[in-house]
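A single protein chain has been omitted from the complex, and every remaining protein chain is retained in its original position.
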Amino acid sequence: MAGTLRPARTKQASEPGPDGRAELGLLQVIGADGAAAKTVEPELPVEDLQRMYRTMVLIRTLDERALKLQRAGRIGFYVSCLGQEAAQVGSAQAFEERDWIFPTYRDPAIALHRGIPVVELLRQCFGNARDRVRGRQMPVHYAFREIRFVSISSPIGTQLTQAVGVAHAARIRRDPVVVAAYCGDGATSSNDFHAGLNFAGVWKAPVVFLCVNNQWAISCPSAKQTASETYAAKAVAYGMPGVRVDGNDVLAVYRATKEAADRARRGEGPTLIEALTYRMGSHSSSDDAARYRPSEEWEAWKAKDPIDRFRRYLARRRAWSEDFEHEVVAGASAEVQAAIEEAEGTPVPAIETIFTDVYAEMPPHLREQLEELRRAEAAGRGEEEKGEFPL
Amino acid sequence: MAGTLRPARTKQASEPGPDGRAELGLLQVIGADGAAAKTVEPELPVEDLQRMYRTMVLIRTLDERALKLQRAGRIGFYVSCLGQEAAQVGSAQAFEERDWIFPTYRDPAIALHRGIPVVELLRQCFGNARDRVRGRQMPVHYAFREIRFVSISSPIGTQLTQAVGVAHAARIRRDPVVVAAYCGDGATSSNDFHAGLNFAGVWKAPVVFLCVNNQWAISCPSAKQTASETYAAKAVAYGMPGVRVDGNDVLAVYRATKEAADRARRGEGPTLIEALTYRMGSHSSSDDAARYRPSEEWEAWKAKDPIDRFRRYLARRRAWSEDFEHEVVAGASAEVQAAIEEAEGTPVPAIETIFTDVYAEMPPHLREQLEELRRAEAAGRGEEEKGEFPL
Amino acid sequence: MAELTVLQAVTDALRTEMRRDDRVVVFGEDVGKNGGVFRATEGLQKEFGEERCFDTPLSECGIVGTAVGMALYGIRPVAEIQFLDFIYPAFDQIVSEAAKMRYRSGGEFTCPMVIRAPYGGGIRGGLYHSQSSEAYFCHTPGLKVVIPSTPADTKGLLLSSIRDEDPVIFLEPKRIYRTVKGEVPEGDHPVPLGKARLVREGSQVTLIAWGAMVPVCEKAAAEAAAKGIDCEILDLRTLVPLDEAALLESVRKTGRAVVVYEAPKTAGFGAEISAILAEKAIEVLEAPIVRVAGFDTPFPYTLENLYLPDARRVLAGIEKAVGF
Partner (left out) sequence: MAELTVLQAVTDALRTEMRRDDRVVVFGEDVGKNGGVFRATEGLQKEFGEERCFDTPLSECGIVGTAVGMALYGIRPVAEIQFLDFIYPAFDQIVSEAAKMRYRSGGEFTCPMVIRAPYGGGIRGGLYHSQSSEAYFCHTPGLKVVIPSTPADTKGLLLSSIRDEDPVIFLEPKRIYRTVKGEVPEGDHPVPLGKARLVREGSQVTLIAWGAMVPVCEKAAAEAAAKGIDCEILDLRTLVPLDEAALLESVRKTGRAVVVYEAPKTAGFGAEISAILAEKAIEVLEAPIVRVAGFDTPFPYTLENLYLPDARRVLAGIEKAVGF
């Protein structure tokens, strides 16, 4: 019938072929064997490639240790990004220092890649007195002003409209800034996804939306999240290009992101990139994916590990050796270990941190409440009651 | 580049050609000369066609009179649907009695077409003691249970998720009910548009979404509302078919709606229909479109009047005559006139209507407040201060 | 009678009502196969099938909006919001739609539905997994607001909420989800809405509380008793409509009131309790109405135990009232 726009294809998560033209338009650079499709292989200096590899190993090392800390009750909660390292590092590599990043809780590698030391992350996870966010947020809710890595929030999706606001403001000020706005597949259902992409389309805001499709939102699989063919296809609704990329292929992610960032910087507007990957762990330390997730799916994705894949590529380019590996792994372990020791040894934040930063200046009623609490504390503490965190 | 979905076309509001295959996939049945494209002409009995015509004339008559009542200060506010009669009546004709309607404030003709007498609408506009909604809402916010015409709300878009809830509930109950969910072009930017269409897609809910694109949201033209090529294209994001239809062509609207309703009833899920039309009046009695709208645009659309167009079609089918016209117009005027007299002669609602219907049973604190007000009233009224309504 | 936790009582109520009334459906994020992140809906999908217990996309706006629609149609939606902190994307549907549907349509359309949400602090959830925003809903005419503090009340009040003809915000104090256990009658035992519970009789001061603050008050009252102060405790259970009669009766007897709530102090629901007493019982008041509440800050993570009112702070409030 006339006027009908029919979604053309039905498979949600396709297995990419070893070239740049796979099913459902999935862009791929590195094949399973580590060979690159020459037509789409980005030109990156070896040092950059090795730095990317380092970050990927570092975050994996941190994730592993941090989950153990959580199990041991030494930190209260943790979210691992196991399996998603390429999506973070490939995209992070594509942005410039002046660009702004709106990450989710599953994107800590971006902070590392932009130069934040592990200890800063662990101070936050321990919520201690040296934590940038002063022990106010649950673990993994980082904020780093100097790398324009904007404060992570728990409510899903809220960063997406904010990213558009930053981009629009930068344009008004004539600053050649591009904004990276990350979100998960679940977040595409949020109010802010819709408003953010719509505003970005109308305003031609310099934003790259990066939907890291790990195929699950806690226990909700993509098939129950949306009937859209792909997440990239949602771009059509906002008049912007939609790009689908193999999220376990760090170079494909880099390439797609770089092109989108370049477009944005040229004033040609926003892009939505869907990076197809897989959440290899449970949702968080409070979740048990075994309750709802078929293990075959996990097995299949295990074979596509993004670090292994990138290592094979580096080896082919002679940018990797056993010695290099050893140095990278040992370096990562040492940094994480030292960071844990520092972070765990740091005391909890001072009482007044409950009351500061609510406003730029503490108003009288908060001063009064702080004094009240100080008096009560002076009179002696009650015993601590400790809750159990389920998510 | 691989994986890029590029929006293909750029014109927002195209002039349809006289066949069923116009630009941007705009479905059309009746040409400017009143001739129908035979391949797409629906088979509707003459009585139905005439009844549709009657409703269109009736709503136009009511709109004209009601705007005058507003100008004269006899009602407080009014919203006309001038120019959009075909979109309402063509779609209303496609639904069955058991189907549910979620209208906007600009869809009163649907209530008329489903058998509600004009006087019911005017009681509401006068907010009098016989008003179904007991004088609680501004004019044009109707609600009619017996025709499943759900209470109209001012916040834009909220009906869209609700419609999906009704549809899903009906499916759970195995009732072959279809739900019509109307919204304007501006409403496509709302949170509920996104959530509603997304849930409908995932749940395959039996809903027909009717986006009546009159090209303006108060002073905001479509180009500032979205960068999407068309509103119909937004369907792609939700995995449902999107259909674009000439909204000034009552038969094209009927045809597209009927097909979508049939699909829904067969369990094949939702459809998004964009009916392209034009808001011929100002946004409401509080608005002055001359402040922001180019008059040439208005002139161009004046030539496409949906009632004139339908009249030409009926005449060609010998379903229209001067006598018939006279009877229809006179009947409409008489009904409206009688309704005004009744509605204006009816007193305001009783004091207790402020407190009833907040809950099924009036709780103690409301009983207390009612008694308080009764006592104050018994002590004598203060003078009325009257506001001016700007929107 | 069975010994259940608060959480088990939620599940028991849902199961009981789903068995009794086939119009009842339960849905939200992760409530199906996963049984909810707190396991409140554990086993329901298995027993009642995917049509009566189902997952939704990640949109509270969609959850509540579709719930309103289901209620309009005549089935009985019980929607779960995973944490009360995440209800705000649905705020418009709640305050503009569910709360006003009956009124604005002159009763042509109604919204009997329940929104369940775990709320409050005590699980080290930080800013976004700890909030107590009941006051927003209490200030919204058309909504009922129900908060249990015991397993038996959890079951009984939830049964009544599902049967109520109006939208009910049913807030579950997650801090005591697993830590508080109690006898819960088996089968169909609704507890009526709008009635407070006298937790403890006393003569010198009334402690007014709800949710997880009730056990805190009990502890404080025990400590106060050791110091020779006799506290009465009123668990409001339903905040709207409020059992004003019980409130006034108790304070007219004791002449003193301490209102305890964990939400930020300013404009919290405890302010309403104070205001009612100051308007209707001032002549009996022998002391300031003391509020022991959360501070007017977002909810902190590491120091949450300092943020939350504890027995010690409640006791200080009691002493302030009694020593006046």
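Labels A, B and C are assigned to the chains in the order they are written; within every chain, residues are numbered from 1.
The definition used in the following text is that a contact is a pair of C-beta atoms (placed from the backbone, for glycine too) under 8 Å apart; a residue touches a chain by one contact, two chains touch by 3 or more.
Given the structure is predicted, the values throughout are model-derived calculations rather than measurements.
S.K.: Please identify which of the visible chains the hidden chain touches across the whole complex.
M.R.: Answer for the hidden chain's contacts among shown chains: A, B, C.
S.K.: Of the listed residues A:Thr55, A:Gln70 or A:Thr158, which contacts the missing chain in the full complex?
M.R.: Of the candidates A:Thr55, A:Gln70 or A:Thr158, A:Thr158 is in touch with the missing chain.
S.K.: Which of B:Arg71, B:Arg98, B:Lys224 or B:His326 sits in contact with the chain that's absent?
M.R.: Counting the whole complex, the residue in contact with the absent chain is B:Lys224.
S.K.: Can you work out which residue in A:Asp99, A:Asp192 or A:Glu229 touches the chain that's missing from view?
M.R.: Only one listed residue reaches the unshown chain, and that is A:Asp192.
S.K.: Based on the whole complex, identify which of A:Leu67, A:Ala167, A:Val236 or A:Leu370 touches the chain you can't see.
M.R.: Only one of A:Leu67, A:Ala167, A:Val236 or A:Leu370 touches the chain omitted from view, namely A:Ala167.
S.K.: Tell me which residue among C:Val191, C:Ile233, C:Leu277 or C:Ile318 touches the hidden chain in the full complex.
M.R.: Selected residue, touching the omitted chain: C:Leu277.
S.K.: Using the document's contact rule, name the residues of subunit C that touch the chain not shown here.
M.R.: Answer for subunit C: residues 85, 88-89, 91-92, 95-96, 99-100, 103-104, 127-128, 133, 135-136, 138-142, 240, 242, 263-264, 266-272, 274-275, 277-280, 282-283, 285, 287-291, 295-298 touch the chain left out.
S.K.: Counting contacts across the full complex, list the positions on subunit B that touch the omitted chain.
M.R.: Against the missing chain, subunit B presents residues 76-77, 127-128, 135-138, 141, 153-157, 186-187, 189-191, 217-220, 224-226, 286-287, 291-292, 348-349, 351, 353-355, 358, 365-366, 369, 373, 376-377, 379-382, 384-391.
S.K.: Touching the missing chain, which residues of subunit A?
M.R.: These residues of subunit A touch the chain that is not shown: 100, 131-134, 136-137, 141, 143-145, 150-151, 153, 155, 158, 160-170, 172-173, 191-192, 194-196, 198-199, 202, 356-361, 363-365.
Here, only the chains that are shown with their structure count from here on.
S.K.: Based on mean C-alpha positions, I'd like to know which chain lies farthest from subunit A.
M.R.: B
S.K.: Measure off the straight-line distance from the CA centroid of subunit A to the CA centroid of subunit C, and report it in whole Å.
M.R.: 35
S.K.: So the centre of each chain is just the mean of its C-alpha atoms; given that, what is the distance between subunit A and subunit B in Å?
M.R.: For subunit A versus subunit B, the centre distance works out to 43 Å.
S.K.: Roughly how many whole angstrom separate the Cα centroids of subunit B and subunit C?
M.R.: Using C-alpha averages as centres, the distance is 40 Å.
S.K.: Can you list the residues of subunit A that touch 2 or more other chains?
M.R.: In subunit A, 189, 191, 224-226 touch at least two other chains.
S.K.: Indicate the residues of subunit C shared as contacts by at least two other chains.
M.R.: Residues 56-57, 59, 61-62, 89 of subunit C touch two or more partner chains.
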